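The complex appears here minus one protein chain, its other protein chains still in place.
Per-chain residue numbering starts at 1, and chain names A, B, C, D and E are given in the order in which the chains are listed.
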Amino acid sequence: MQTNPLGKIALKMTLADDDQENSAIAARARECGYRVCTGKVGSMDLQNIIGTIETMARKSGVVGDGVVDQHALYHAVYECCSGFMRGNLILGGTLRTLGSRFAIVRGKIPGKGQNEWIAAAMYGTIGSPSKGFEHEAAGLGIIHI
Amino acid sequence: MQTNPLGKIALKMTLADDDQENSAIAARARECGYRVCTGKVGSMDLQNIIGTIETMARKSGVVGDGVVDQHALYHAVYECCSGFMRGNLILGGTLRTLGSRFAIVRGKIPGKGQNEWIAAAMYGTIGSPSKGFEHEAAGLGIIHI
Amino acid sequence: MQTNPLGKIALKMTLADDDQENSAIAARARECGYRVCTGKVGSMDLQNIIGTIETMARKSGVVGDGVVDQHALYHAVYECCSGFMRGNLILGGTLRTLGSRFAIVRGKIPGKGQNEWIAAAMYGTIGSPSKGFEHEAAGLGIIHI
Amino acid sequence: MQTNPLGKIALKMTLADDDQENSAIAARARECGYRVCTGKVGSMDLQNIIGTIETMARKSGVVGDGVVDQHALYHAVYECCSGFMRGNLILGGTLRTLGSRFAIVRGKIPGKGQNEWIAAAMYGTIGSPSKGFEHEAAGLGIIHI
Amino acid sequence: MQTNPLGKIALKMTLADDDQENSAIAARARECGYRVCTGKVGSMDLQNIIGTIETMARKSGVVGDGVVDQHALYHAVYECCSGFMRGNLILGGTLRTLGSRFAIVRGKIPGKGQNEWIAAAMYGTIGSPSKGFEHEAAGLGIIHI
Partner (left out) sequence: MQTNPLGKIALKMTLADDDQENSAIAARARECGYRVCTGKVGSMDLQNIIGTIETMARKSGVVGDGVVDQHALYHAVYECCSGFMRGNLILGGTLRTLGSRFAIVRGKIPGKGQNEWIAAAMYGTIGSPSKGFEHEAAGLGIIHI
C-alpha cells in the first residue's frame, strides 16, 4: 500500500467529496501508522477556529499534554491559517468569515528518520458574511514534533 | 456527473499521485466546461515560478491576451504563492527553494451566475536548498475574471 | 473634456478642499460615464470602516447585488485600507484610530477595452485616539470587475 | 492663502495632470515655507526607486546630511512604498514593475508647534512588465523630523 | 564610565535577573543623561500592552505631551511589539498571550549629534494561554525624537 506524506493525506481529507470519503482516507492513514483527526470549523473569529482545532487534536489523542506537542500543534495550525488567509490573520476585523473542513495528521515522513512531524490542513471558503459572497480557500502547515 | 468547484479541481490536480491521475482530473474538468492547464515548477527565484506559470496559462489558452485576463491570472497566482509561502513572498532571499506541481482552472462557479473565475493551486515542497531538508506546502488563489 | 483614469479621480475626490470641490469632481466623472460614490468614515474598528463603505457603494448603485460586484468591491476596499495602513490591517488592536474621506469610482479605463474596473481611495488621518496625535494617510485599491 | 498639510500637498503634486500643474503646486508650497522636491521613478528594483528618491531629496536640499534627516527621509519613503505596494515591498521578485511620479514635502504642520515633519507621496502604476498590464497605485508616508 | 547606546541599555534592563539589577542599570543610565522608565505588562490584548507602556512613559516624564514625543513613542513601542511578535501584531486573535518586562530609554546617541532618540525594549514570553506553553520572545524599537 502506498504511503503518502502526511501533508498530502491531510489535504486529501479536507478535499473529500463527503464524510464517507473523508473517513476512508483517515482509516487508511491510521493503518499506515499516522495519528489523525478531522472536523469542521466556521467563525468570524480566528481565535475560535484555532481553539476548536487545538481542542479536537488534544481530545482525539493526535497530540498529548506536553509542551512540545502543544507548541508544534500551534505552529502547524497557525501556518495553515496563514496560508488559508494568505498572510493576513484577521477575519471579522476585515469583515470576512471562514468555514472549512480541517484535518490534522501526525507521524513519520517516509525516508526521513524516526522523528515525527505534524500537518494541519484546511479547505473551505472565506469571504463576506453574506451567503454566496465567499469563495474557496485552502491552507497547509507542517512542522517537526 | 458531479461538478466540483474550480479551486477543488485545481488542488486535486496538484495532489494527484501520478501524471495519469492528474490528466484524468483535467480531462473530466474540461468535459464540464472548465479551461485547465497544469505543470511543474521549481526555483529559488519566485519571479521564475510566476513567469513560468503565466506563460503556460497563456500558451494553453486558459487566459487570453486581454488586460483583465492577465490581471486576474496574476492575482490568482500571486495569492496562491502567498498561501504556499504563508505570507512571505521571498524564496532565495531567505535561503529557501520551492518545487511544486501547479494547476490553473477557469470557468463558472455552479450556482453563481454567468461570470467566470480563475483558480491557481500549487502543491509541493519548500525549504533549504539541500536534498531532504524541504517539507510539504500548498496554496490556492482564486478571483473573478 | 479630459478623462482621467478612475484611481486618479477617486484620489482627487478624497483630497478635495471642501464638499463643493468633492461634488464637482464627482459630477464631472459621472458625465464621463463613471459611477461614483463618496463619504466620510471614522472608527477604531476596521470592520466598521469596510462595512460602511460597502453599504454606501451598494446603496448608491456603484455596485449591484451580484457576487462579482461584491467581490471586486471588497478587494478594492481591502487593498485601499492596506495601503492607508501600510500593510497592517489593525486599528484599535494597535491602539490607533482612522478618520478619512473615501471615494469609489467604477468604469472603463480609457484605451483598455470594454471591461470595467473599480477603484477605492481614502485620504484622512490615522493615529493615537487623542486629538492632535494623528497624522495624514492615504490609500488606493483598484481591480477589474 | 490656504495652507494645506504637507501630505496633501505631496499627493496633489503627484496627481498633477502635467508638469506645469506640478510645478505650480510646488511653487505655492515653497511660498508657504515648505521645502519641496519632485520627480519621476520607474524600475523593477525597489532599491533603485528608494535610492533615486533619497538622492533627489538630498540634492534638492529637502533633507540635509544629518542622521536624523536621513532616518526620517528613509522612513517616509519606506512607508510611502509600503502603501503603494500595499504591504509587500517586492517588485521584480514577484514579477512586477513600478512607474510613478513622487513628491517630498517638508515643513511644520499648521497648529502642531515648531517641529517639522516630512511627507513622501507617489502616484503612478504597478503591474506586470508588459505595456498595458499595469494599473494605478498610490502611497503616502509621513513622519516627524 | 562606559556609555552604552540606548537600545542596548533598554534590552539589558529587560533581561535583568531581578528588579535590583534592573534598577541598577536604570540608575547608571540616568547618570549618563538618559531618561528611563521600566515595568511589566501582560495581556491577550495588544491594545492594553501598548496603552500601559505609553501611559508609564508619559507619567515617568520620558516623553512629554507634545505630538512629536507621542508619535516617536508610539513608533518605538509599535516596532518593539512587531519584533517581539515577529511581524504579526495579533495576540488574542490568534489565541496567544504576552507577558514581558519592558524598558523605554531616551537620549542622545554618542557621536551622533544633538538629536535625541527613543528606544523601547521588551523581553518575556508569548504563547498559548495555558501555563507552561509559552516561550521566550524579545523586541527592540528605536526612532529619532
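Just so we're on the same page, a contact is a pair of C-beta atoms (placed from the backbone, for glycine too) under 8 Å apart; a residue touches a chain by one contact, two chains touch by 3 or more.
Because the structure is a prediction, the values reported are computed rather than measured.
Within the full complex, the chain left out of the display is in contact with A, B, D, E. Remark: the omitted chain is touched by one listed residue; of D:Pro5, D:Gly93 or D:Gly141 this is D:Gly93.
For chain D, the list of residues touching the undisplayed chain reads 45-47, 50-51, 54, 67, 70-71, 74, 78, 81, 89-90, 93.
Taking the whole complex into account, chain B touches the unshown chain at residues 88, 90, 92-96, 127-128, 130, 132-133, 135.
Where chain E meets the chain that is not shown, the touching residues are 2, 4-8, 11-12, 15, 17, 79, 82-84, 86-88, 109, 112, 117, 119, 121, 123, 132, 135-142.
Quick note on the criterion: only the chains that are shown with their structure count from here on.
The chains in contact with chain B and with chain D alike are C. Pairs C-D and C-E differ in how many C-beta pairs touch across them, and the larger number is found at C-D.
Centre-to-centre, using mean CA coordinates, chain A is 44 Å away from chain D. As a whole-number value, the distance joining the C-alpha centres of chain A and chain E reads 36 Å. For chain A, the set of residues touching two or more other chains reads 88, 90, 93, 132, 135.
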